[in-house]
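Here the complex is missing one protein chain, while the rest keep their positions.
Note that the chains take the letters A and B in the order they are written out, and that residue 1 is the start of every chain.
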Amino acid sequence: MSYTLVAAEVRRGVFEERNLDSIGIAALLQKDIVLLVPEGAYEIKGNFVNIIIKTAVNEEIFLNPLNFITILEKIMNSRGKPDVIVFTHSSSGTELASYVAGHFNMPLVTDVSGFDKETNVFYKSYYSDKIFGEFRQAGNGPCVVTVRSGSFKEHVIEKGPVETAALEDFALAEGRTFIEYVEEEKGDVDITKAEFLLSVGRGIGNKDEIADYQELAGFLRATLSGSRPVIDKMWLPKAQQVGTSGKTVKPKVYLAMGISGAFQHIAGMKDSDCIIAVNKDPEAPIFQYAHYGIIGDANKLRDKLKDIVKG
Amino acid sequence: MAIQTQTRVLTCIQCGKCTGSCPEAGRTPFNIRMLVRKKQFQHQIEESIPWYCTSCGACTIRCPRDVKPSEMIIDLRSAMVEEGDIPATIQKALENTFVQKNPWGRSRAKRGAWFEKMEIEIPHVSETESRRLLFTCCIQAYDPRCMVIPVNVATILNKAGVEFGVLGEEEACCGNEIRRIGELGLVEELQEENKAVFEEYGVKEIIALSPHCMNTLKKEYGDLGIKVSHYTELIASLIKNGSLVPRESYNKKVIYHDPCFLGKQNNIFDEPRDILTSIDGLDLLEFSRSRENSMCCEGGGGRMFFEVEAVYQRNADLRVQEAVDRGAEEIATSCPFCVMTLEDPATEKGIKVKELSEILMEVL
Partner (left out) sequence: MNLLVFTKRVPATQEEELRIVDEGRGVDLSKVPFKVNDWDNYAVEEAVRIVEKTGGTVTAISMGDAESDEVLRRAIAMGAKDGFLIETDQILHDPGARATVIQNFLKKESVPFDAIFTGVQSEDDQFGAVGGILAAKLGLPFVSMVIGIDAFESDHIIARRELEGGLQEKVKIMLPGVISIQTGINEPRYVSIMGVRKASKVERKIFKGKEYDDNVNSTIELVKWAYPVRKGEATMLNGELDGICKELLGILKEKGVYQ
């Protein structure tokens, strides 16, 4: 009885949103979906799997690759081998997937962002995401994939009543042990680590406007950054400068407000996943690099956004 | 180089003319006279200090002895480069130049994009009889704002019936800024590559679009047997002999800013002015510090890639303010670095910065 095994990622007691992408690709594979989870008081959103296997260990032990292979061994011994084992393409997911693939000698394709049901081909991005490699498993037996977040969650299917099973305790590996979580230091802002940057340029006018941008950034959970003129004028500290003589950033979203897009600035952010530019000048060079553009007054937009978000 | 530097600094009499002409003096911790003194006594020099230098060359030009302080700065920097201990952004610029042959790290394959898009056909220099090469320059090849300059100059030369060709992706960074940054090994590689290409295609003459490129090709590439000049020299002579005639008028007050690498370092002051004064209606204004005393815009010497620690009012800001105070409507200059550094404060103060070719395109 073949099935798809989805290894869930639970961190800090949160069943990560990206697990839905793992379940989504499992739905496309059209076999029974078995969700493997650690112990803990977290909520699994939705009813999209057939079986949930809860292990008796907490998330830190569960996500330790040296333990995970033991967990997998037990499951395969009792249920037989799955067709596909799915992990999230994330820090933990990829770490687990590679160790599992190496230990059990299974084929592995990572960062899968597409799948063709007819041909069983996985799409994987290559060369700075400019080309996709279409990969297929050679031979039979279980294979391992990690899936890119946001790629498959629309494919989840509502399922009937879910069956639960438990996995009993086992001897823990000693080669690697979890010590503790470490929070981000609240020192100098590190804009290179931010997923969402709200960046301001000369176009915002003067230093007094910064406080309102700071407030908006707070509401949007964005990190504030700026172009060189803004730092030169000391409206923002140097650590928050984006550009050739500042930092190079690649956030998920770069919201550029009042930034014209001088070459030296573009060089520092052009590889951002999604660039949204707001500028009064329709000829501003930044629009050549942006994915979305808004021609208008950045300060007015900021105020409207704040009203909407606060309300 | 280290030995030459050590010998030269010993001739320093600490007169202070260098610091007196330095664009960084007084406003930043950079004091070139003191640095020379420290070098004389082999004292430790704080590692961020040498990076303030903009390579304007004023100190070396005015020194009554043969100290060549700007060369000493290159020497200090090259020691740090060999140690591997240089600011991260400078490192990136050097690594980019190594891989893509331009400090911005843009694709080498796209270095010729500017002429591929033009309506007139620009031949490869090997296809020309004159073997006259238009040397593009990294920033003009890739920055959309500066890309208009080679397009303009190519159009103007074409109009004047002057034959020229380009190298496209076979052109590598000239190495002028790289030398100022102190990566002498990389400079050697760039020079070797460019020289080999010049030889392969029998290049006889080089028209450089940037004063920086012209400077190094003319003075630091050794005896190439090739005539090197800046495009303003050629255009000034074309206007003089009637091959180019500015027909339209340009009724504006234009103030001219002498770039360091064109002006004080290579004595090309008149040609850009001749071009501007040949235009009907153009009212040419002068800065108080002009020609040999022109105020450095602080774009050179690696400053494009490096943020200094000191916070002070930039020269570019002061320069633009003076332009406004003198009633200028536009600032004209003939160097892409000056264009880029002056444009930010200029836009803020409501005055335009025009590269000479941009003015020419409106009047020819």
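We take it that contacts are C-beta pairs under 8 Å (C-beta built on N, C-alpha and C of every residue); 3 or more make two chains touch, one makes a residue touch a chain.
What you see is a predicted model, and the numbers here were worked out from it, not measured in a lab.
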Of B:Val9, B:Ile73, B:Leu186 or B:Ile255, the one touching the omitted chain in the full complex: B:Leu186
Hidden-chain contact residue, picked from the options A:Lys31, A:His103, A:His155 or A:Lys238: A:His103
Footprint left on chain A by the chain that the document does not show: 11-12, 17, 60, 64-66, 69, 90-92, 94-95, 97-103, 105-111, 119, 121, 123-139, 143, 149-150, 173-184, 192-193, 195-196, 220-222, 252-253, 271, 273-274, 276-277, 287-288, 290-296, 300-301, 304-305, 308-309
Positions on chain B where the hidden chain makes contact: 81-86, 88, 91, 94-95, 98-100, 105-110, 169, 183-186, 188-189
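Going forward, only the chains that are shown with their structure count from here on.
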Rounded Å distance, chain A centre to chain B centre (Cα mean): 44
Residue numbers on chain A that touch chain B, as the complex places them: 202, 228-229, 231-232, 234, 238, 241, 244-246, 248, 260, 262-264, 267, 285, 288
Touching residues on chain B, where the partner in the complex is chain A: 89, 92-93, 104-105, 139, 142-146, 304-307, 311, 314, 340, 343-344, 347-348
